[in-house]
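Mind having a look at this structure? Questions to follow.
Chains shown are a subset, placed as in the full complex.
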């Protein structure tokens, strides 16, 4: 029983005990239920990607309602920022869904999405950054892209990145995820022709400012054309890559 | 006569007057000339876009040397953040170049670049933002793209943006430039399928923080997949759009 | 038994055990009780709204004393920032009061307030913002206003806001609550004639700065005349609306 | 001759001298003129206040075009953030306009606006704050309000504010302007029933942060219901007061 149901139950019990008059009870119940939820059914038509669900800050009933609505319409849903408790509730309701613990994603994809030609790469600097990198990769895969993962290629040992240069140079978009000083996307953007989408992470120590440090570094890259998402926003990078791929593949592109 | 030449002249005159000994003169002259300039000749092969020149902070001789080197190689050069004084010097040396006063760009394009299929859109919220929007647009054109300009469509009169929705929905990439509260890219990203590259500008009043306000707003867009450049960085947005277009058009895309 | 009573009990027990001398005991007890509480009995006469109680940071006894004092005087009290523990204590003491869990308000209104003509609207961008919106709405209702709630009308799907334009245009004051990038109040202020009071919320992810992002956006709205409250301060917006309504309705206004 | 005309002249001269080909000349000229200016003719109908013009950052031709368009439609225009140079240009073109040097406003009001019943007060803490206070007062007067000015009533000598309490208590809205530590609006809001709109100014010394200090103070006022504008934004406060007055006076209010 979720929190809203709980509250309504308590209201009715108070009414039954005579602690609330009829008017007060009606008023109280309607107050609990009158918050509109406006489902954006045609977002995919308008913007190229379906509505995704942020779990953070949603009550259990709000979450289940939002996911259920999307699942009924398309057989597919991606839920982000899912806590373990929310994952348990979602798994009970949608047993075909899959819980990605690291990136905190819950994914239902009973209906296959049309696979798009070409592929993107997702690179990350350190193992601690891999959760955010996975958020980007899984989101992109959910939206039909093929993803090449190139992890743990930070610049403290530049040979690791140089050794993967050819794989990275093949991709039209490289999502480059890094914390600490955020130097990797700059080096990468000087090595490969694809668009570099830089995702700063909150991984760091001391005066790191929760990700502001790599964020500022990526924003000020000496390699022109690097674009940036918010801190830890792998999902945003995945969505951006999908919008691009969907538009350009409709122009007749073939697998690279 | 540029500053470095001036300084060397003064050194030699002092030597002639006996104020400097031979060793001191040799030392002083070599000090003026020993700073390496390393030209990155193969950047276009590696990254898809040629080296561009930032004029800001460069001495006159450094600037002419850098532009001359690119012009000799390809008959083309784009110089950004050009002051009026620098523009005069560049125009004297490269009379075929063109000075864009608003976006502070100096462009030499004697050799045509291969025009790419498809087009992008550049939108801006207010007339004060148009300088940055032009930096993006002219950069993209220099790199071979066709640009559709949609200016003065800020959200204080939302009908202006809604009235241009079809033009904007046709583009694979929309560069959305805004100052003040930076709301336009969010509204736009909910209306069109193309990738929205948001460029915050330093246009604002009072507690605006030189562009941090629209910057943060764009970064936190409620529409997922919006990517952001640095404040006033129209050039970066233009380069990003060109990298995308070059990669995907090589996959066989045709004009939309 | 509240904390202060607890502490006094312990002091007396220590005195009984001989661990404290008489002087020490007197000193200690008086130290616990000498903090003045100055009740502001004529605030409503001076400022148009009665004193409201912030529960945050108050001890149980301070809280009960403040609420009891107001309730005795007028049969009405509004308590904000109430924790669940405090709500339990208040409900035990004031069984006719009502606990609003989302906005954390406890409201006692045994004596009706004179209902004012006209009405205001409270709009919010996302469901996560509804707690703050409810704080504004319930506060305004407590002070005698009629409130029209228009929720979940964020700009990522602008049609939702446009669809409610007529309801919103009827109100003399629209309290516009938003987190994320805080764009909704700007769009709204370009659509309706009423005063827009913007309330930023701390709802966001990544580099959102706990509400500073929508706050700055609202402050820099391209639509002139938007006024702003502190982050999450729905109560302040409700009070401001009530002060306005009370003053102007005394000038002879009728229901719109 | 403004800058744009200058630039076009130079383009045509270059064409005449044969330095530009026909295509280049056409391209260059159209580049100078293709920036759309979209006039928002029905803003007053939608939002209750006409479009106002920000002079800051506008070229001379853009400024004259914007002001001329408003003047032709209604015989009235208010231009803010006007530099002395811009004032000279405006005065030459619109000799009936009036230049307010302190608040940097240029006001044309050949057609009278319907005067609204009631009045507002504008208070400021120090003489240095009076420029911003005048921006608020003149804007409100331009929009039809009657304004009572109460200046130099900062809290370092609290008797000055207390001595004006009755005048201030009569107003439905008090615009309270202060720099330094920004304490005056808090004291005021505890003394009068009207809505307090607090306007922080950038007046201060040392670690004052260009107006952030009074801004934060006003935002955190211990008196509930204080609303805030951006730093130095007297215009915004004046517009807000006018929107309120227009709405409520349409409900039948009479002069207080």
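Order of writing sets the labels: A, B, C and D. Residues in every chain begin at 1.
Here is the rule we use: a contact is a pair of C-beta atoms (placed from the backbone, for glycine too) under 8 Å apart; a residue touches a chain by one contact, two chains touch by 3 or more.
None of these values were measured; they are calculated from a predicted model.
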item: Complete complex - number of sequence copies, 4 represented; value: 8
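In this section, only the chains that are shown with their structure count from here on.
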item: Chain of greatest Cα-centre distance to chain C; value: B
item: Proportion of interface numbers common to chain A and chain C (over half same, under half different); value: different
item: Centre distance in Å when chain B and chain D are each reduced to the mean of their C-alpha atoms; value: 34
item: Chain D residues counted as touching two or more neighbouring chains; value: 43, 230
item: Arrangement of touching chains [line / ring / star / complete / other]; value: other
item: All touching chain pairs, where touch follows the definition stated at the start; value: A-B, A-C, B-C, B-D, C-D
item: Interfacial residue positions of chain A with respect to chain B in the complex; value: 43, 46-49, 52, 117-118, 172-173, 189-195, 197, 219-220, 223-230, 235-237, 239-240, 242-244, 246-249, 251-254, 256
item: Contacting residues of chain C [partner chain B, same complex]; value: 125-126, 154-158, 162, 180-183, 186-187, 189-191, 204-209, 212-214, 216-223
item: Complex interface listing, chain C residues touching chain A; value: 95, 98, 100-101, 127-128, 130, 149-153, 156-157, 160, 203, 205-208
